[in-house]
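Please see the structure below; I have some questions.
Missing here: one protein chain of the complex. Every other protein chain is in place.
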Amino acid sequence: MGKEKLILGISASPRKDANTDILMKIALEEAGQADNIKTELLYLRDYKIEYCKGCFACCKEGAANMDRPCPIYKDDMGFLADKLLECSALFIGCPVYFGTVPGQLKAFMDRTEGLLRYSTSKYKYGLSNKIGAGLVVGGNRNGGEEMTLLALYHYYMIHNMIVIGTGPDRTPGCYLGACATTYPQSGQVSDAVLQDQLGIKSAKMAGRRLAEVLNMMKD
Amino acid sequence: MGKEKLILGISASPRKDANTDILMKIALEEAGQADNIKTELLYLRDYKIEYCKGCFACCKEGAANMDRPCPIYKDDMGFLADKLLECSALFIGCPVYFGTVPGQLKAFMDRTEGLLRYSTSKYKYGLSNKIGAGLVVGGNRNGGEEMTLLALYHYYMIHNMIVIGTGPDRTPGCYLGACATTYPQSGQVSDAVLQDQLGIKSAKMAGRRLAEVLNMMKD
Amino acid sequence: MGKEKLILGISASPRKDANTDILMKIALEEAGQADNIKTELLYLRDYKIEYCKGCFACCKEGAANMDRPCPIYKDDMGFLADKLLECSALFIGCPVYFGTVPGQLKAFMDRTEGLLRYSTSKYKYGLSNKIGAGLVVGGNRNGGEEMTLLALYHYYMIHNMIVIGTGPDRTPGCYLGACATTYPQSGQVSDAVLQDQLGIKSAKMAGRRLAEVLNMMKD
Partner (left out) sequence: MGKEKLILGISASPRKDANTDILMKIALEEAGQADNIKTELLYLRDYKIEYCKGCFACCKEGAANMDRPCPIYKDDMGFLADKLLECSALFIGCPVYFGTVPGQLKAFMDRTEGLLRYSTSKYKYGLSNKIGAGLVVGGNRNGGEEMTLLALYHYYMIHNMIVIGTGPDRTPGCYLGACATTYPQSGQVSDAVLQDQLGIKSAKMAGRRLAEVLNMMKD
């Protein structure tokens, strides 16, 4: 039996218990059925995250002895960065806002600068070689779901991660990743995705695929 | 009354009278309802188009006196290039193949090198300042429709064109352009898009928007 | 002589007087040389912008009588929205953060929900039919510049805007829009773009093109 590996899910919807949360739970429950996989789900809205101000402090000498990746702000990024170090796979889920990731998620992404190759702290290479997957929920049928997934994957690749899609099944809905829509209901309906059978299937496939690829890697 | 302007539609499906053709006709019929607009629809499969071999002959002196943009091949690109010069707007429609435009369409796009800023012939700037719109049909619900539209728009921008989406209506299906899917039927069903009400709406909106923006421009 | 039209520049760098600000000034100065064009440059860092919380209040009846697009937050989005109504073209410039727009810019973009077709206020269709252009500065040579421009253009299209690139000149550096890099210097060098001749050319071209297309439109 292999080492147990953690899939860290991050739900980046500002709305509690709504569509993105619902699908992330479904996807992670599916992933957790596989051998050697444990999962955890964080809600980005529960954390205080300042905007990165582009000061490069995380890349300078002063960061080397810090217990958090960003020397400037004492917000919740320290806690979140420790979680990122701990996981074997990162699975970000979010609603589509104006064709790409929402502002709060982008702020979080920006603040992981201190986990990059340019960092001087123990957080350097913090996400390197981990597996990345994505889940998105759009209000329109083709309203930015693909671009949002590609924005996540670009982010993962900058962190030297390994990127996967939805697996080998037929009609995945979206090959790039888990993809659901609240259409034909309004995005205001907070559980509209429960009517989106293809979206639910897609979420399960992404979760299963993530576990599968983790188990293809050497420990 | 303004000058009559031509919207040139190009359907780039290899399949006659199938989904892409059907929607292009619907979109162009809608566009043609507007004042001062005439439309024409070509089918790319009717033309012989060689692959560009990257020889830059169209950018060299020898091209200056040619009656076609590519000095090398005597295929149908001469005819097609003349059509491109004639139009005020270019409206390409295609099925999604492996997440972007099909091979034959890409071959056509590549062969318009002689209409670019680097050309030495009368075809130079052949598409400059014209309006560009796109229509795509995917076999999966979120299987590359956005990326295919963006590939078309990137192409239009390289030609110094002006790019538009689907207009001001609610629930356009896709803001980027006309977007339909053969799902939940198989792409093998050649008129599956007739069941896709959102796709049909999206096609009409793109056609209407194209006419509208043409009429916003000075003659 | 036509009506004077306003190009509203928004610099979305957190760093004052650094690379993005420098290039936005160069681009807008170039645009301002054209007939009938005036320009204004705002710095996003000067404004307080809350994250959109996806409550749809701007789409509900209560928003109809508001003097700002978002009924929830009394931050600076009211002022910024009034500026957006006033302009004929929107020209957003930003650094590339993790392959796309920075968090603060994304937060601003998200908060323009109340200018969309779904709004009930006077801000509805606030950006419709306006011209959109983009300028980006990357720390790596090919580190997300294209994706960042496409994220801006997707946003513009959702707002029913008209999108342009860099114009007809040879070797634009990037056809999609103004594009510069701080490479081979570090992004820490706050005026590194002054060494990027192609980036400066690209910024000027985008500014000039924006003015040119504005003057192609009927008043």
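Per-chain residue numbering starts at 1, and chain names A, B and C are given in the order in which the chains are listed.
Please note the rule applied: a residue touches a chain if its C-beta (ideal position, glycine included) is under 8 Å from a C-beta of that chain, and two chains touch if they have at least 3 such contacts.
Given the structure is predicted, the values throughout are model-derived calculations rather than measurements.
Which of B:Cys70, B:Leu84 or B:Ala151 touches the hidden chain is settled by the complete complex: it is B:Ala151. Within the full complex, the residue among A:Leu44, A:Met77, A:Val96 or A:Leu150 touching the omitted chain is A:Leu150.
Residue in contact with the omitted chain (choice from C:Gly9, C:Pro71, C:Gly114 or C:Gly143): C:Gly143.
For chain B, the list of residues touching the undisplayed chain reads 13-15, 18, 51-56, 59, 95, 97-104, 106-112, 143-144, 147, 150-151, 154-155, 157-158, 186-188.
Listed by residue number, the positions of chain A touching the unshown chain are 117-118, 125, 128-129, 150, 153-154, 157-158, 160, 162-170, 175-176, 213, 216-218.
Residue positions on chain C in contact with the hidden chain: 99, 140-147, 150, 171-176, 179, 183-184, 198, in rising order.
Note that in this section only the chains that are shown with their structure count from here on.
The distance from the centre of chain A to the centre of chain B, with each centre set as the mean of the Cα atoms, comes to 36 Å.
Separating the centre of chain B from that of chain C, both taken as means of CA atoms, is a distance of 27 Å.
Listed for chain A are residues 99, 143-144, 147, 150, each touching two or more other chains.
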